[in-house]
Every structure is written in C-alpha cells, then in structure tokens.
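Removed: one protein chain of the complex. Kept in place: all other protein chains.
Showing subunit A:
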Amino acid sequence: MSNNILEMRDITKTFPGVIALKDVSISVERGEIHAICGENGAGKSTLMKILSGVYPSGSYDGEIVFEGEPVHFRTINDSEAVGVVIIHQELALSPYLSIAENIFLGNERQKRGWIDWNDTNLEAAKLLARVGLSDNPITKIVDIGVGKQQLVEIAKALSKKVKLLILDEPTAALNDEDSAHLLDLLRHLKEQGITSIIISHKLNEIKKIADSVTIIRDGKTVETLDMAADAVSEERIIKGMVGRDLGNRYPDHTPHIGDEVLRIEDWVVHHPSDHSRVVIHGANLSVRRGEIVGIAGLMGAGRTELAMSVFGRSYGANISGRVYKEGKEIKTNTVPEAIANGIAYATEDRKRYGLNLIDDIKRNISGAALEKLTKRGWVDANQEYVVAEGYRKDMNIKSPTVGAITGKLSGGNQQKVVLSKWMFADPDVLILDEPTRGIDVGAKYEIYTIINKLASQGKGVIVISSELPELLGICDRIYTLSEGHITANVPRSEATPELLMQYMTQEKE
C-alpha cells in the first residue's frame, strides 16, 4: 500500500462554457508539505475547492481517495469530518468575536446546549500554544494583527483534528517576520504528522519548505517535482508555470509612439485600514501617447491598488508622490479631478465597481461623461441613444438594443460597455485593469483590437493583467510589480515569460 494520504485522480471540472480543470491528478504523501504552483487562473483554487467539498461531489468528474478510501464530500463539513481543513486566502474570522469563540465557531464546546466558556477558553489556550501564540483567548480578532489571525485560523483547523491542512496563499497578506513564523509553524506541524498543501506565488518560500511541488497550467497538471531529488530551482518552477504556446491570439499592432502623456513619481500608498502597512513603495512609471504599457504582478503585488490610488485616490491612505500630465504636475485627488485631467480607469471587477447592473446599456455608457449630453442641466436622451447606438455597433456589443439591462449581458459584452463608457469620456490615458478577465477567447481578441485602436488614436494605455501571454501579446513595454515595488521596466523586444516571472517574484532589496 502506498504512503499517500491523498490521491486526486483525473479531476475534470467545467463551468458553463469553460473547462476549469481537465484530468488533473495529484498525489500527496503522508507527512509532507506539498506545494501547488500555477499562474492566476490556472485552476489551483478550483482544485482545492473540490477537495474541500465547496464544489460538491457529483459536480465534477474524477476520483478522490483519502487515506486509502474513496471519498465523496458534499459540503465542507464532510471534508472536515475526516480531517481535511482548508484555510482560504481571505481569512474567515468574525472580527468582533474573541479568538476562542472563533476557534470553536460552528463547533462550540457545549454542555446540554449551553456553551461551556471555561472549557472553550481553556482548550483555545492549549491550541494557541501549539501555534506559538500567547495571546489571551478572550482577545477580540480585530485587536490582533493579520499574522496572528492567520495563526488563529490554523489553531481553528487543529481544533478539528486536522490531518491534511490546505493553505491558500497563506503569506500573501503577511510581512516578512510573520511569514517566517508561519513557515516555521508548518514545519513544526509536519513533525507532528500533519500533512500540508500550500498554494503560493512566492517561489522562495516554496523552495524553503516544500517537499514536493505540483505545477498546474491552464487547468492541467504539468508535472510533480520532488524538491530534494530533482534539485528544483525557482527557474525550473517558472518554466513549468509559463511554458505555453502563444499562438496567434493577438491582433497585429504597429506602435506609433509619441510624447510622454503621463508620469508618476515616487508614488507611495499605505493600506486604508492599516496605515503602517505600505502597499506601494515609491513607484515610478510613465506612458507615452500611442503606447500600450503593461503592469505585470502576481496576486497581492499591488497592481489594482496602484491604479486606483492614482485614479482619484480611490484606494489607500497617506498617499504621496507626484503625477505629471504632458510634463506638467496635476492633481488627481478626487475621481472628478482625475477624469477632468483625462485619466480613466476601467476596473477589474466590473460587476462591483464598473456597471450599474440594473440599468441599461445607454445609461451606463453615458455615465462618466453625462455633461457631454447635457444642455442647461437637462440630458438629451435622444442624443444619448444615438451615441450609445454608435458604440454598440462599433464595439460589437451583442444586444438587440441599447435599452437592454447590462446585468443580463455576457461578461465580454459587459466589458465592452465599460470600455465604451470610458471611450465616450475621451481620456488621454486609459488604465485597464484585467480587461479580459472572465471573457471567452473570441471576445478577448475583440478587446485587444479595441486596445490597439485606442493606442493608434494617440491615447496612452496601461494594461494590468495576471496573464503574462496577454501582456507579451499586446504591450510595447511591461513594468513588473512585486510586493508593491516596481522591479523592472522591460521593453517588448526583451520580454520573455521567464524573465518577467523572475522579476515578479523577486524579493525586495
């Protein structure tokens, strides 16, 4: 009998219109720390959601064998009952409850229906000691830092008699010291016989603590490497993560690059609720007319935070730095000010930040520049219709009329509405945050064509993307962002996926 605590065999998971995972197999040995690597959207989280029962048995194909027994988890409770516990990237703690209450949430220590507080706090203290925390269990979660909160999550997992602990990007929100502490703890738990699966973008961490690593790319397993036996380097992992055929998925584009239109200097941004945490460390970047500039960075690198802080300080606190438009310093302290200075930002999360989903296409398109359709305070609804209709045809928004409600459009068409809105505002610089997220391949090609068109009209375009091939396919120049630092500025001719990934995972100096 093998020494594998877990085997997932030929897992295939489809969402409407998308194959998220195709025949993914993974074996985890008892007592090891097993890392899973892959680009954003490669399918890592989907795989872990299947393992933990978030996606119930039956909604996917394939087989899961845990401790030699086939298992069919239908809920998270099912998986936790046998000792599989997942800790999500977004911590799931209730902020105004105490540490002890959180540890036993949904699993309360009780006697005849009444909570036994002494037992609760006593047991919590024991669990906290195991994860190296000496805080009083009655401390509220809001009063401890993110690093400690992460440890409380692990203590909570321990309270469930965990055998296999899954951590999704556990150090993404932590500083170096807390990260080091967490990694130590994982090693310590390993000695106690707890197996861990860790999803991480930080290759140096993986190199430090993982015994083996499975690489997933585009919903398929690429390979599993034994860290010690194969003497795996970071470069080796990067090659596995990005090695893919670019093909002809990007429209041709001959750049006509003009003068500098926007420059950002010494841009520093602090976290909005934790003012001591620096999210962007003195970033410098510029874009010229007709240029498409990419910003590459892994999740948590600060891409969206950088863009939104420039766009009317929509993110962050204690922001400092300078913004120059065509060489002259400008202020972008509010969104109307940013728009008036010719800057537009199309969000990565169009449903939450981009569209009024209960209103129609034309009113969404006119939303950012309504004054252009206004005479003495009154909106000219007919002119609005004509304008929107023009964009519908130009951008190939698939809807019979511009009176259709945007909430009912597909992702690609919603994105075209967002782009139309900002094109109508006629900015000089467009910041497009993940412009093709959640969009099918055909619509992606159309979006790329639109981006090229905007550049050829002399606008400066900044594209933020998690997909390296996309940036390599459309950008003239690419900045890499790692943990809030701009680590490189690479022209298209020199850029390779391996090089960019190296800069994106580079540690700060």
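The rule is simple: contacts are C-beta pairs under 8 Å (C-beta built on N, C-alpha and C of every residue); 3 or more make two chains touch, one makes a residue touch a chain; residues count from 1.
The criterion applied here is as follows: contacts and distances are computed from a predicted model.
Here one chain is missing from view; checked against "Cysteine-rich domain protein", "Ferredoxin-NADP reductase", "Acyl carrier protein" or "Xylose transport system permease protein XylH", UniProt names that protein "Xylose transport system permease protein XylH". Among the residues A:Gly53, A:Gly83, A:Gly367 or A:Pro497, only A:Gly367 touches the chain that is left out of the figure.
Considering the full assembly, A:Val335 is the residue among A:Leu105, A:Leu122, A:Val335 or A:Leu499 that touches the omitted chain. Screening A:Glu108, A:Asp143 or A:Asp359 for touch with the missing chain picks out A:Asp359. From the set A:Thr195, A:Ser212 or A:Thr347, the residue in touch with the chain omitted from the display is A:Thr347, counting the whole complex. Residues 311-312, 314, 335-336, 338-339, 345, 347, 352-359, 363, 367-368, 370-371, 374, 377-379, 381-382, 385-386, 401, 403, 421 are the ones on subunit A that touch the missing chain.
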